[in-house]
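Of the protein chains in this complex, all but one are displayed in their positions.
After this line comes subunit A, so read on.
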Amino acid sequence: MWKGGEDGKPPRKAGRREPRLGPHSWILRLRHTTVVSTKKNIAALRRETYTLDFIKKQIEEFNIGKRHLANMMGEDPETFTQEDIDRAIAYLFPSGLFEKRARPIMKHPEQIFPKQRAIQWGEDGRPFHFLFYTGKPSYYSLMHEAYGKILDVEKHQNQLRAQGLFSEKTKTKDLIGSRWLIKEELEEILVEKLSDQDYAQFIRLLERLLTLQRGGAEEEFVQRFRRSVTIQSKKQLIEPVQYDEQGMAFSRSEGRRKSAEAEAVVYAHGSGRVSVNGTDYLLYFPVTQDREQLMFPFHFLDRLGKHDVACTVSGGGRAAQAGAIRLAVARALCTLVTEEEVEWMRQAGLLTADLRVRERKKPGQEGARRKFTWKKR
(Lines give C-alpha, C1' and ligand atoms only; values in the text may rest on other atoms or scores of the structure.)
Protein backbone atom coordinates (compact mmCIF):
# COMPACT_ATOMS: atom_id res chain seq x y z
CA MET A 1 0.00 0.00 0.00
CA TRP A 2 1.53 3.25 -0.92
CA LYS A 3 1.96 5.81 1.75
CA GLY A 4 -0.42 8.71 1.41
CA GLY A 5 1.45 11.51 -0.22
CA GLU A 6 0.69 15.15 0.34
CA ASP A 7 -2.29 15.18 -1.93
CA GLY A 8 -3.49 11.67 -1.31
CA LYS A 9 -2.40 10.28 -4.70
CA PRO A 10 0.17 7.58 -5.65
CA PRO A 11 3.64 9.11 -6.05
CA ARG A 12 4.69 9.68 -9.61
CA LYS A 13 7.71 8.06 -11.12
CA ALA A 14 10.33 10.49 -12.23
CA GLY A 15 12.64 10.28 -15.22
CA ARG A 16 11.63 7.46 -17.46
CA ARG A 17 14.36 5.85 -19.34
CA GLU A 18 12.55 4.60 -22.38
CA PRO A 19 9.29 5.34 -24.15
CA ARG A 20 6.39 3.16 -23.12
CA LEU A 21 5.37 2.02 -26.55
CA GLY A 22 7.09 2.11 -29.88
CA PRO A 23 8.17 -0.20 -32.65
CA HIS A 24 11.85 -0.11 -31.65
CA SER A 25 11.37 -0.15 -27.95
CA TRP A 26 14.24 -2.61 -27.52
CA ILE A 27 16.66 0.19 -28.45
CA LEU A 28 17.69 1.76 -25.22
CA ARG A 29 17.70 5.41 -25.75
CA LEU A 30 18.59 7.88 -23.09
CA ARG A 31 15.73 10.24 -23.25
CA HIS A 32 15.19 13.09 -20.93
CA THR A 33 11.56 13.09 -20.34
CA THR A 34 9.85 15.61 -18.15
CA VAL A 35 8.41 14.72 -14.82
CA VAL A 36 4.89 14.42 -16.22
CA SER A 37 4.44 11.04 -17.87
CA THR A 38 3.32 10.70 -21.47
CA LYS A 39 -0.12 9.54 -20.40
CA LYS A 40 -2.25 12.51 -19.50
CA ASN A 41 -2.43 12.83 -15.72
CA ILE A 42 -6.11 13.62 -15.43
CA ALA A 43 -6.02 13.80 -11.67
CA ALA A 44 -3.40 16.55 -11.71
CA LEU A 45 -5.33 18.57 -14.28
CA ARG A 46 -8.51 18.33 -12.23
CA ARG A 47 -7.47 20.72 -9.61
CA GLU A 48 -4.23 22.60 -9.13
CA THR A 49 -3.53 21.81 -5.55
CA TYR A 50 -1.57 24.34 -3.59
CA THR A 51 0.13 23.24 -0.45
CA LEU A 52 -0.37 25.09 2.81
CA ASP A 53 3.28 26.13 2.87
CA PHE A 54 2.93 27.52 -0.63
CA ILE A 55 -0.07 29.61 0.36
CA LYS A 56 1.68 30.87 3.50
CA LYS A 57 4.70 31.88 1.45
CA GLN A 58 2.43 33.72 -1.00
CA ILE A 59 0.78 35.61 1.84
CA GLU A 60 4.17 36.69 3.20
CA GLU A 61 5.29 37.79 -0.24
CA PHE A 62 2.04 39.69 -0.67
CA ASN A 63 2.53 41.57 2.60
CA ILE A 64 6.11 42.46 1.79
CA GLY A 65 5.07 43.53 -1.66
CA LYS A 66 2.34 45.68 -0.16
CA ARG A 67 4.87 47.53 1.97
CA HIS A 68 7.17 48.00 -1.04
CA LEU A 69 4.29 49.37 -3.03
CA ALA A 70 3.35 51.77 -0.27
CA ASN A 71 6.93 53.02 -0.16
CA MET A 72 6.95 53.43 -3.91
CA MET A 73 3.77 55.47 -3.85
CA GLY A 74 5.06 57.54 -0.95
CA GLU A 75 2.32 56.47 1.45
CA ASP A 76 2.35 55.01 4.93
CA PRO A 77 2.87 51.21 4.75
CA GLU A 78 0.88 50.67 7.93
CA THR A 79 -2.35 52.17 6.64
CA PHE A 80 -2.25 50.93 3.05
CA THR A 81 -5.63 49.39 2.25
CA GLN A 82 -6.70 47.18 -0.62
CA GLU A 83 -8.30 50.13 -2.40
CA ASP A 84 -5.02 51.97 -2.28
CA ILE A 85 -3.31 48.91 -3.74
CA ASP A 86 -5.80 48.80 -6.57
CA ARG A 87 -5.31 52.43 -7.35
CA ALA A 88 -1.53 52.11 -7.25
CA ILE A 89 -1.53 49.12 -9.61
CA ALA A 90 -3.85 50.89 -12.03
CA TYR A 91 -1.49 53.84 -11.99
CA LEU A 92 1.71 51.87 -12.43
CA PHE A 93 0.41 49.37 -14.98
CA PRO A 94 -2.16 51.19 -17.10
CA SER A 95 -3.98 48.70 -19.24
CA GLY A 96 -6.29 49.33 -22.16
CA LEU A 97 -7.89 45.90 -22.07
CA PHE A 98 -11.66 45.92 -22.11
CA GLU A 99 -12.10 42.87 -19.92
CA LYS A 100 -11.60 44.09 -16.39
CA ARG A 101 -10.65 40.65 -15.15
CA ALA A 102 -7.71 40.50 -17.55
CA ARG A 103 -6.03 43.60 -16.17
CA PRO A 104 -3.14 43.31 -13.68
CA ILE A 105 -4.31 42.80 -10.12
CA MET A 106 -2.62 42.49 -6.76
CA LYS A 107 -4.88 40.95 -4.18
CA HIS A 108 -4.54 38.85 -1.07
CA PRO A 109 -3.78 35.20 -1.94
CA GLU A 110 -6.98 34.15 -0.19
CA GLN A 111 -8.94 35.84 -2.96
CA ILE A 112 -6.75 34.59 -5.79
CA PHE A 113 -6.11 30.97 -5.02
CA PRO A 114 -9.25 28.86 -4.72
CA LYS A 115 -10.02 27.51 -1.31
CA GLN A 116 -8.95 24.00 -0.76
CA ARG A 117 -9.64 21.48 1.83
CA ALA A 118 -6.90 20.77 4.32
CA ILE A 119 -5.76 17.18 4.73
CA GLN A 120 -8.65 15.26 6.09
CA TRP A 121 -6.83 12.45 7.81
CA GLY A 122 -3.82 12.08 9.97
CA GLU A 123 -0.64 10.02 9.81
CA ASP A 124 -2.38 6.79 10.64
CA GLY A 125 -4.98 7.27 7.88
CA ARG A 126 -7.78 7.94 10.36
CA PRO A 127 -9.93 10.95 9.32
CA PHE A 128 -10.22 13.90 11.69
CA HIS A 129 -13.90 14.69 11.22
CA PHE A 130 -16.43 12.22 12.60
CA LEU A 131 -18.62 12.69 9.52
CA PHE A 132 -15.83 12.16 7.00
CA TYR A 133 -17.36 9.06 5.50
CA THR A 134 -20.58 10.87 4.60
CA GLY A 135 -18.61 12.47 1.77
CA LYS A 136 -19.71 16.03 2.71
CA PRO A 137 -18.51 16.46 6.28
CA SER A 138 -18.79 20.24 6.60
CA TYR A 139 -22.30 20.28 5.15
CA TYR A 140 -23.62 17.59 7.44
CA SER A 141 -21.92 19.12 10.48
CA LEU A 142 -23.61 22.44 9.61
CA MET A 143 -27.00 20.73 9.39
CA HIS A 144 -26.28 19.03 12.68
CA GLU A 145 -25.44 22.35 14.29
CA ALA A 146 -28.57 24.05 12.97
CA TYR A 147 -30.82 21.21 14.14
CA GLY A 148 -29.08 21.30 17.52
CA LYS A 149 -29.92 24.97 17.81
CA ILE A 150 -33.57 24.30 16.91
CA LEU A 151 -33.78 21.65 19.63
CA ASP A 152 -32.19 24.02 22.15
CA VAL A 153 -34.66 26.76 21.37
CA GLU A 154 -37.60 24.36 21.63
CA LYS A 155 -36.34 23.08 24.95
CA HIS A 156 -36.00 26.64 26.19
CA GLN A 157 -39.54 27.40 25.02
CA ASN A 158 -40.91 24.33 26.80
CA GLN A 159 -39.19 25.40 29.97
CA LEU A 160 -40.67 28.88 29.72
CA ARG A 161 -44.13 27.43 29.04
CA ALA A 162 -43.81 25.19 32.02
CA GLN A 163 -42.92 28.19 34.14
CA GLY A 164 -45.74 30.16 32.62
CA LEU A 165 -43.47 32.95 31.36
CA PHE A 166 -43.99 32.12 27.75
CA SER A 167 -45.01 35.14 25.68
CA GLU A 168 -46.38 34.68 22.25
CA LYS A 169 -44.66 37.60 20.69
CA THR A 170 -42.65 36.63 17.66
CA LYS A 171 -40.28 39.36 16.74
CA THR A 172 -40.00 39.21 13.00
CA LYS A 173 -36.71 40.69 12.10
CA ASP A 174 -36.59 42.72 8.96
CA LEU A 175 -35.95 40.11 6.32
CA ILE A 176 -36.78 42.42 3.47
CA GLY A 177 -33.38 43.87 2.78
CA SER A 178 -31.58 40.55 2.69
CA ARG A 179 -31.69 37.26 0.91
CA TRP A 180 -30.55 33.72 1.62
CA LEU A 181 -27.16 32.59 0.35
CA ILE A 182 -27.32 31.02 -3.05
CA LYS A 183 -26.07 27.50 -3.59
CA GLU A 184 -22.81 28.63 -5.16
CA GLU A 185 -22.01 30.87 -2.25
CA LEU A 186 -22.72 28.07 0.22
CA GLU A 187 -20.48 25.74 -1.77
CA GLU A 188 -17.75 28.31 -1.61
CA ILE A 189 -17.99 28.60 2.15
CA LEU A 190 -18.05 24.86 2.73
CA VAL A 191 -15.53 24.02 -0.02
CA GLU A 192 -17.71 21.07 -1.01
CA LYS A 193 -20.07 20.27 -3.82
CA LEU A 194 -23.73 20.25 -2.81
CA SER A 195 -26.81 19.02 -4.57
CA ASP A 196 -29.96 21.07 -5.00
CA GLN A 197 -31.86 18.96 -2.48
CA ASP A 198 -29.13 19.44 0.12
CA TYR A 199 -29.28 23.16 -0.34
CA ALA A 200 -33.08 23.26 -0.17
CA GLN A 201 -33.02 21.17 3.01
CA PHE A 202 -30.56 23.51 4.65
CA ILE A 203 -32.60 26.60 3.78
CA ARG A 204 -35.73 24.92 5.13
CA LEU A 205 -33.95 24.24 8.41
CA LEU A 206 -32.89 27.84 8.73
CA GLU A 207 -36.38 29.08 8.00
CA ARG A 208 -37.75 26.74 10.63
CA LEU A 209 -35.29 28.21 13.07
CA LEU A 210 -36.52 31.66 12.14
CA THR A 211 -40.16 30.85 12.90
CA LEU A 212 -39.27 29.92 16.49
CA GLN A 213 -38.60 32.47 19.09
CA ARG A 214 -34.88 32.80 19.22
CA GLY A 215 -32.23 34.60 21.16
CA GLY A 216 -29.24 36.62 20.08
CA ALA A 217 -26.87 33.73 19.41
CA GLU A 218 -29.29 32.00 17.06
CA GLU A 219 -29.96 35.31 15.33
CA GLU A 220 -26.27 35.72 14.71
CA PHE A 221 -26.03 32.18 13.38
CA VAL A 222 -28.82 32.79 10.88
CA GLN A 223 -27.50 36.16 9.81
CA ARG A 224 -24.26 34.48 8.73
CA PHE A 225 -26.26 32.97 5.92
CA ARG A 226 -28.05 36.05 4.71
CA ARG A 227 -26.71 38.63 2.26
CA SER A 228 -28.04 42.13 1.98
CA VAL A 229 -29.77 43.00 -1.24
CA THR A 230 -30.31 46.72 -0.98
CA ILE A 231 -27.46 47.62 -3.28
CA GLN A 232 -29.93 47.82 -6.07
CA SER A 233 -28.04 50.22 -8.28
CA LYS A 234 -30.65 52.73 -7.21
CA LYS A 235 -28.46 55.45 -5.89
CA GLN A 236 -26.01 55.66 -8.71
CA LEU A 237 -27.30 58.88 -10.18
CA ILE A 238 -25.32 62.01 -9.64
CA GLU A 239 -27.79 64.84 -9.65
CA PRO A 240 -26.29 68.28 -9.43
CA VAL A 241 -28.70 70.59 -7.71
CA GLN A 242 -30.26 73.15 -10.00
CA TYR A 243 -28.74 76.58 -10.11
CA ASP A 244 -30.25 79.90 -11.02
CA GLU A 245 -29.40 82.37 -13.70
CA GLN A 246 -31.28 85.65 -14.26
CA GLY A 247 -33.80 84.37 -11.78
CA MET A 248 -34.76 81.36 -13.91
CA ALA A 249 -34.24 77.95 -12.41
CA PHE A 250 -32.73 75.50 -14.83
CA SER A 251 -30.77 72.29 -14.81
CA ARG A 252 -28.09 71.18 -17.21
CA SER A 253 -26.78 67.72 -18.00
CA GLU A 254 -25.22 65.65 -20.74
CA GLY A 255 -26.07 62.54 -22.61
CA ARG A 256 -24.32 60.33 -25.12
CA ARG A 257 -25.45 57.76 -27.64
CA LYS A 258 -23.32 56.04 -30.23
CA SER A 259 -20.84 58.88 -30.86
CA ALA A 260 -23.42 61.66 -30.56
CA GLU A 261 -22.96 63.98 -27.59
CA ALA A 262 -25.69 66.24 -26.32
CA GLU A 263 -25.96 68.81 -23.60
CA ALA A 264 -29.41 69.86 -22.50
CA VAL A 265 -30.55 72.82 -20.41
CA VAL A 266 -34.05 72.29 -19.07
CA TYR A 267 -35.83 75.31 -17.59
CA ALA A 268 -38.17 74.62 -14.74
CA HIS A 269 -40.96 76.89 -15.97
CA GLY A 270 -41.78 77.16 -19.62
CA SER A 271 -44.25 76.44 -22.34
CA GLY A 272 -42.84 73.37 -24.00
CA ARG A 273 -40.59 74.96 -26.57
CA VAL A 274 -37.54 72.96 -27.54
CA SER A 275 -34.66 74.43 -29.49
CA VAL A 276 -31.84 72.25 -30.79
CA ASN A 277 -28.60 73.95 -31.81
CA GLY A 278 -30.49 77.20 -32.12
CA THR A 279 -33.23 75.95 -34.41
CA ASP A 280 -36.70 74.66 -33.64
CA TYR A 281 -36.90 70.95 -33.04
CA LEU A 282 -39.52 70.62 -35.76
CA LEU A 283 -37.01 71.81 -38.33
CA TYR A 284 -34.07 69.96 -36.89
CA PHE A 285 -35.85 66.59 -36.66
CA PRO A 286 -38.24 66.31 -39.58
CA VAL A 287 -38.84 62.65 -38.74
CA THR A 288 -41.62 61.95 -36.27
CA GLN A 289 -39.66 59.16 -34.60
CA ASP A 290 -36.98 61.55 -33.39
CA ARG A 291 -39.54 63.94 -31.98
CA GLU A 292 -41.22 61.07 -30.18
CA GLN A 293 -37.86 60.27 -28.56
CA LEU A 294 -37.66 63.86 -27.35
CA MET A 295 -41.19 63.68 -26.05
CA PHE A 296 -40.74 60.47 -24.06
CA PRO A 297 -39.26 61.89 -20.80
CA PHE A 298 -41.86 64.65 -20.58
CA HIS A 299 -44.76 62.45 -21.53
CA PHE A 300 -43.70 59.85 -18.98
CA LEU A 301 -43.73 62.39 -16.19
CA ASP A 302 -46.89 64.09 -17.44
CA ARG A 303 -45.08 67.38 -17.86
CA LEU A 304 -45.54 67.97 -21.55
CA GLY A 305 -46.04 71.71 -21.76
CA LYS A 306 -44.28 72.76 -18.61
CA HIS A 307 -40.60 72.93 -19.47
CA ASP A 308 -38.48 74.76 -22.00
CA VAL A 309 -35.41 73.05 -23.36
CA ALA A 310 -32.37 74.47 -25.09
CA CYS A 311 -29.88 71.87 -26.17
CA THR A 312 -26.78 71.46 -28.27
CA VAL A 313 -25.85 68.25 -29.99
CA SER A 314 -23.03 67.12 -32.25
CA GLY A 315 -21.81 63.95 -33.86
CA GLY A 316 -23.60 60.75 -34.64
CA GLY A 317 -26.55 60.41 -36.95
CA ARG A 318 -30.17 61.43 -36.79
CA ALA A 319 -31.45 58.81 -34.38
CA ALA A 320 -28.26 58.85 -32.29
CA GLN A 321 -28.63 62.58 -31.73
CA ALA A 322 -32.25 62.13 -30.73
CA GLY A 323 -31.30 59.38 -28.25
CA ALA A 324 -28.49 61.47 -26.80
CA ILE A 325 -30.79 64.44 -26.26
CA ARG A 326 -33.39 62.20 -24.67
CA LEU A 327 -30.85 60.89 -22.15
CA ALA A 328 -29.59 64.38 -21.38
CA VAL A 329 -33.12 65.71 -20.89
CA ALA A 330 -34.05 62.79 -18.61
CA ARG A 331 -30.97 63.36 -16.48
CA ALA A 332 -31.67 67.07 -16.28
CA LEU A 333 -35.26 66.40 -15.26
CA CYS A 334 -34.00 64.35 -12.29
CA THR A 335 -33.18 67.52 -10.42
CA LEU A 336 -36.57 69.06 -11.02
CA VAL A 337 -38.60 66.04 -10.01
CA THR A 338 -39.36 63.97 -6.87
CA GLU A 339 -37.27 60.95 -5.88
CA GLU A 340 -40.10 58.56 -6.55
CA GLU A 341 -40.39 59.79 -10.11
CA VAL A 342 -36.64 59.44 -10.50
CA GLU A 343 -36.99 55.79 -9.50
CA TRP A 344 -39.83 55.34 -12.03
CA MET A 345 -37.69 56.87 -14.75
CA ARG A 346 -34.83 54.57 -13.87
CA GLN A 347 -37.10 51.55 -14.10
CA ALA A 348 -38.47 52.76 -17.41
CA GLY A 349 -34.95 52.88 -18.74
CA LEU A 350 -34.82 56.61 -19.35
CA LEU A 351 -31.69 57.08 -17.29
CA THR A 352 -29.64 54.19 -18.62
CA ALA A 353 -27.05 55.10 -21.21
CA ASP A 354 -27.45 52.92 -24.28
CA LEU A 355 -24.03 51.38 -24.84
CA ARG A 356 -24.70 49.71 -28.17
CA VAL A 357 -21.98 50.77 -30.54
CA ARG A 358 -21.19 49.69 -34.03
CA GLU A 359 -19.55 46.27 -33.96
CA ARG A 360 -16.27 46.02 -35.74
CA LYS A 361 -15.84 44.12 -38.95
CA LYS A 362 -13.82 40.94 -38.53
CA PRO A 363 -11.30 39.60 -41.04
CA GLY A 364 -12.56 36.62 -42.97
CA GLN A 365 -16.11 37.89 -42.79
CA GLU A 366 -17.89 40.41 -44.90
CA GLY A 367 -19.24 42.42 -42.01
CA ALA A 368 -19.50 42.10 -38.28
CA ARG A 369 -21.64 39.01 -38.44
CA ARG A 370 -22.26 38.34 -42.10
CA LYS A 371 -19.97 35.65 -43.50
CA PHE A 372 -18.97 35.34 -47.10
CA THR A 373 -21.20 33.31 -49.31
CA TRP A 374 -20.51 29.67 -48.63
CA LYS A 375 -19.91 27.68 -51.77
CA LYS A 376 -19.93 23.97 -51.52
CA ARG A 377 -17.19 23.61 -54.10
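Keep in mind that, in the parts below, a residue touches a chain if its C-beta (ideal position, glycine included) is under 8 Å from a C-beta of that chain, and two chains touch if they have at least 3 such contacts; residues count from 1.
Throughout what follows, contacts and distances are computed from a predicted model.
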Which of "Mini-chromosome maintenance complex-binding protein", "Carboxypeptidase O", "Small ribosomal subunit protein mS29" or "Trifunctional enzyme subunit beta, mitochondrial" matches, in UniProt, the chain that is not displayed: "Small ribosomal subunit protein mS29"
Per the touch definition above, residue among A:226, A:291 or A:318 touching the missing chain: A:291
Listed residues A:134, A:158 or A:279, member touching the removed chain: A:279
Contact with the hidden chain (one of A:67, A:115, A:299 or A:361): A:299
Selected from A:51, A:195 or A:347 as touching the chain missing from the view: A:347
Residues of subunit A (touch criterion as defined above) contacting the omitted chain: 272, 279-283, 286, 288, 291-292, 295-296, 298-302, 304-305, 344, 347-349
